[in-house]
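Missing here is one protein chain; the remaining ones are kept as they sit in the complex.
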Amino acid sequence: MEIYKADVVIVGGGGAGLRAAIAVAESDPSLKIALVSKVYPMRSHTVAAEGGAAGVKRPDDSFDYHFHDTVGGGDWLCEQDVVEYFVHQAPVELTRLEHWGCPWSRTPDGHVNVRPFGGMKIQRTWFAADKSGFHILHTLFQTSIKYPSIKRFDEYFCVDLLEEDGRVQGVVAIEMATGEFTMIEGKSVILATGGAGRVFRESTLGGIVTGDGMALAFRHGVALRDMEFVQYHPTCMPITGLLFTEACRGEGGYLVNKDGYRYLQDYGLGPLQDKPKNKYMELGPRDRLSQAFWYEQQKGRTIEHPVLGSVVHLDLRHLGEAYLHERLPLIYEMAETFMGIDPAKEPIPVRPGVHYTMGGVRVDGNCETSLPGLYAIGECASVGIHGANRLGSNSLTELLVFGKKAGDEAAARAKSTGPGNSASLLKQAQAAEQRVMALKTKTGGTERISTIRKEMVKSMEDGCGIYRVEDTMQATCDKLTQLRERFKNINLDDKSSVWNTDWLMAIELDYQLDVAQAMAHSAVNRKESRGAHQRLDGPDGAYTKRDDVNFLKHSDAYYVPGSAPRITYGDVKITKSPPAARVYGAAGEKADQERKESHV
Amino acid sequence: MDGWWKKNPYYVEYMVHESTAFFVAAYAIVLLVGLLRLSQGEAAWNGFLEALKSPLSIVVHLVFLVAIAYHAFTWFKLFPLTMPPMIVNGKRVEPGVVVGTGWTAAIVASLVLLGLVWRIAA
Amino acid sequence: MSEQKIIEIEVLRYLPESDQAPHSEIYKVPFTDDMSVLQGAQYIKDNFDGSLTFRWSCRMAICGSCGMMINGVPKLSCETFIRDYYPNRITIEALANFPIEKDLVVDLSSFIEKLEAIQPYIIPKEPRTVEQGEYIQSPAQFAEYIQYTSCINCTLCYAACPQVGLNQNFLGPAVIALAHRYNMDSRDGGQDQRMELLASMDGVYNCSAVGYCSEVCPKHVDPGNAVNVNKINAAKDYFLRFLSPKGGSK
Partner (left out) sequence: MINRKRSNAPIFWGLFGAGGMIAALFGTMLVFITGIAVPMGLLLPANTMSYPKMLAFAQNFIGKGFIFVVIALMLWHAGHRIFHSLHEIGIHPGFFARLICYGGPLVATIISAALLLGLGF
């Protein structure tokens, strides 16, 4: 087995991992950084983010507004002290990215421009046309090349964490091109592996978004927090799930049903606005918009498309071709290429699709998990800023703010920690190698991994969709238990060493099943409706409402080998925003007004 | 890489316009021979003029004409690729306009040349 | 659902541990009109042969993973649709001009090495602190470089470039476009440093203006133009370096 000794190991080369790597490199150039990624960093799924990154920019905006939009958007399940830190660091990090070359879109006088996004009081989304994630990722990747202390392990697949003396001391990874194992020692390890949305069928996510880091931490006893909260983005391409950014609405797009009616006015987001108005209509939060779609469908007011199924129309026609080309070039191209639709001439059929996992590896405000030396950042982590529903454009900023934070923390820890016991670590690594190799070499199985995967994603969609009830959630839990059993009986077509993606996908499926179980069990146990977790059941419909008495709590899912995860609950940190009714549109404005008056 | 240029019509066209170089070279050599004959005196020059009148020479020059015209056509057609983008009033000039300008320049240059020769001769 | 049709997909397979040389295999794949060639390949992997190997991720032509030769043309398989080939056969092969590692997966290490070598990051003309806020960039300054930022590193342009095939060390279209992207950025002052490579033996003059790179570029970066403009820049540097004391290249 190859051995590499680093000071800080970062698993995941997306926005968060790269930002952390740069932070470590800048804090102390003598620290050796190993950046392990299963794809070349610029392929990471940060690349697909479209709309932008939130950070206070305009003089009429304030940290306080950003704080309240975030906490209210998250239905008060946010760690408010962490949100406070986040909103203050956001403009700092976004400006730093500008200095590194990110081509943010600008105003005519040459300053960075901001656009409106859902659930925001004042517009504060920094954007680079509609390819913000792409530009952020490439800027970070290219900037990371400047630092010789960052040693990249591109196309290395992480299969285990090494834990010794009660702290994490490295990882084991497969070099995909050869199938060889490498042990990478490190005094601190940062997980930055992204979300897990691929456990669902119709999602905006790339094939790599399989919850690897979540499962790695989970299996080492770290809690997965708030896993029941899965965000459905309201405007996705039917079937493929590809994303039409919220910026479509931020720029002024309408959502209409089969009668051409802007139905959001019926769901507490009105009254009707001609121009995009923050927190009204199409600029409501994502969970509310996806839920409105569900109700429209129930009422038979969606458009029934013979191939695409139930859809509503995203209408951009009134924005004009030139404006669409300037502000939403990717959206324009996608509509044309994938759907044969010219968005300047026809409305785009859309429906909600799985987009984001609010929950993740539980970490504190320093991005550290309960396992000393192990950090987690980005979508794989639950640092506490998203609560029950993430505000659009907070996640790209999160990568930067907490990437930097974790990098600094991990660097400090690496400097104050002595080396581990290499011989003992190697033994562990070899054990991991044997375990993972067994998956490939075993014979006699009868299950195809593609079959298990298809059944898993279907079951998750059935049980953990936009609206949830006990029976189907329980059915999903049971199904996942069965699939866990059946997974033991898999057989791979490919037994070779070089680039064995059959094998790697089996390991991913193994990760996904763990994460899916954490999601489904967390969901069935949360007997209330909050943010993205909406129930239709309970005695007299009791679970259809938010229940702050019993459930103003984080859920923590713990791994139990060979069994369903154990779910416990933890407190939510509330500093200055006590839970209140979560209202938008005119009602929201009124509530804001009342809050302001009560402060005076 | 053997025969790569046969694999795609785009490459075939490239090889065709690259091969105009042979005709450019051949024509330049004809001119060089003419210059040599000119330097050898009137008889030699007249012999050169006579040779130019032979049917073979006419046919060869017709081939040169086509090849070099194709060179001119493709030379300017590649301008959007080979030349720095032109920005006029903050807007990038469309490739079609750049190519059109090149072709127009070639036509104007040709007519000016013809006019000059005609004036000198007359 | 629309009627299901069957298309023949011929895949150039190469399993380095058992094959002496690449060979073709033909699969009959049922498809619907919305299916991409990538989905065709996924169908084969899921249902016929799990050993079929290819890179892919985002499915929306932005991650740059899934480039392959489709009927001899370098394309992103996620945005190439089966319906456009039916009823003819589709042939898919690994990207040209790169060594094949397995099936449709090529070795990109040379590309990455070149990308790193070109110093693709801001080398500040005037360093600035966060407290000073962002750099100001006029619309004209922005227009100078923005097009070249769109490259997704899919390397289709390398597969399209015969000069890359002839000289594996040629920096190639995307990397030169990336250098140009930073050179043209008003925040950057690293032109002189990047000139060394652009003007080198493996630099811009390897290009013979075939132009197919720009033709196949899925993001309209026009890398061919970036390369050719830098021939002019490198020539200026060559002839004028004795006049300017800071001339970058050796």
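Every chain is named by a letter (A, B and C) in the order it is written, and numbering of its residues begins at 1.
Keep in mind that, in the parts below, a contact is a pair of C-beta atoms (placed from the backbone, for glycine too) under 8 Å apart; a residue touches a chain by one contact, two chains touch by 3 or more.
All values reported here derive from a predicted model rather than from experimental measurement.
Visitor: Taking the complete complex into account, which shown chains does the hidden chain touch?
Guide: Visible chains that the missing one touches: B, C.
Visitor: If you put the missing chain back, which residues of chain B would it touch?
Guide: Counting over the whole complex, chain B touches the hidden chain at residues 1-2, 4-5, 15, 18-19, 21-22, 24-25, 27-32, 34-36, 38-39, 42, 45-46, 49, 52-53, 57-58, 60-62, 64-65, 68-69, 71-72, 75-76, 102, 105-106, 109-111, 113-114, 117-118, 120-122.
Visitor: Write the list of chain C residues that the hidden chain touches.
Guide: Counting only chain C, the missing chain is touched by 113-114, 117, 162, 166, 169, 171, 196-197, 199-203, 205, 208, 231, 234-235, 238-239, 249-250.
We adopt the following convention: only the chains that are shown with their structure count from here on.
Visitor: More C-beta pairs touching across which pair, B-C or A-C?
Guide: Taking the two pairs in turn, the one with more contacts turns out to be A-C.
Visitor: Roughly how far is chain A from chain B, going centre to centre by Cα mean, in whole Å?
Guide: 60
Visitor: Indicate the whole-number Å distance between the mean C-alpha point of chain A and the mean C-alpha point of chain C.
Guide: Distance between chain centres, rounded to whole Å: 28 Å.
Visitor: Which chain A residues reach two or more other chains?
Guide: none
Visitor: Hunt down the residues of chain B that sit against at least two other chains at once, touch-wise.
Guide: none
Visitor: For chain B, which residues are in contact with chain C within the complex?
Guide: Where chain B meets chain C, its residues are 1, 4-5, 7-8, 10-11, 14, 18, 78, 80-85, 87, 90, 92.
Visitor: Once bound in the complex, which stretches of chain C touch chain A?
Guide: Where chain C meets chain A, its residues are 1-2, 15-18, 32-34, 45-47, 49-51, 53-65, 79, 101-103, 105, 107-108, 112, 115-116, 119-122, 124, 128, 130, 133-139, 141-142, 145-146, 149-150, 152-153, 178, 182, 185, 187-188.
Visitor: In their shared complex, at which residues does chain C touch chain B?
Guide: My answer: residues 72-73, 139-140, 143, 162, 165-166, 208-212, 214-215, 222, 224-225, 228-229, 232.
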